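FYI, not all chains are in this one, though none of them got moved.
Per-chain numbering from 1; labels A and B assigned in written order.
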């Protein structure tokens, strides 16, 4: 039996990305950031770490994944 | 090690949101030539607060982690900013992301109006401040010297205001000292931190002499020829300005007045004889 994987196009950090991730947690993991100090937003709204697993992804979602950086 | 002792002014140390701070200087972490220089400059500054930001992750999160380690090793409080945000929603979401990653409910709130001056969008600023205060944040808004904006921010729950000296990165010092003096007089009990535009230690000292509670700066240190020594210079100037404010500055006079006593001046009668 063949499992069919749906692939979506998202905008992640400003760039178009093809992904099979179904949740924001999947996407973060897919990018190797499961353990990383990052924060996320979906379509301009903050998604806390705990909510990533229950946050589905849809076509053309705008995702931000940010990490600490120097600032003034 | 020649770092200034942050305990020197212990009795007059700055308290923001009930947190006692070892210094009236706040320092940014951007634009240094190297992480080592950054760390040394922060240490030399004696600052108890450093500003940080969030940017899109790179290198699988390694960059952010290294930066966090670096900052963590400094033993200071971090103050995330919302630099670059143009709308209330961007600023609020950035603040929420910052709270999670940096594990602090303090936020330096910036809502920027335009690229030429990087001045606050005072409408967005007030609205975002209200949202964030309601959401439990301790908001330190980057604002102007405008009293009506200041009042709105205080009514929204802010307990600290950070008026600009001059536009970010210009190094011009206090562009409108008259208005800043009015602001200080109008809000005698609110902690007011001059944020942005400071280019030289004399600017920082002037702000402190006027009675401001602290100074936040970045470019003037980071872009100095010797950032570490410049950080220390600013720390000294801020201490000096505060000490002067507390010690009671002489007033300005229009007419000269001798410092050396006039009484007993030799030859005084000869002079009269000559006249």
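The definition used in the following text is that a residue touches a chain if its C-beta (ideal position, glycine included) is under 8 Å from a C-beta of that chain, and two chains touch if they have at least 3 such contacts.
What you see is a predicted model; the values in this text were computed from it and never measured.
Undergrad: Can you tell me how many copies of each labelled chain are present in the full complex, written as a formula?
TA: The structure file's complex resolves to the formula A x4, B x4.
By definition in this document, only the chains that are shown with their structure count from here on.
Undergrad: Measure off the straight-line distance from the CA centroid of chain A to the CA centroid of chain B, and report it in whole Å.
TA: A distance of 36 Å separates the two centres.
Undergrad: Quick check: in the complex, which residue numbers of chain A touch chain B?
TA: 13-14, 31-33, 35-41, 44-46, 48-49, 64-72
Undergrad: For the complex, give me every residue of chain B touching chain A.
TA: 28-32, 38, 51-58, 60-61, 63-65, 67-68, 71, 80-81, 83, 89-90, 92-94, 96-98, 100-102, 168, 218-219
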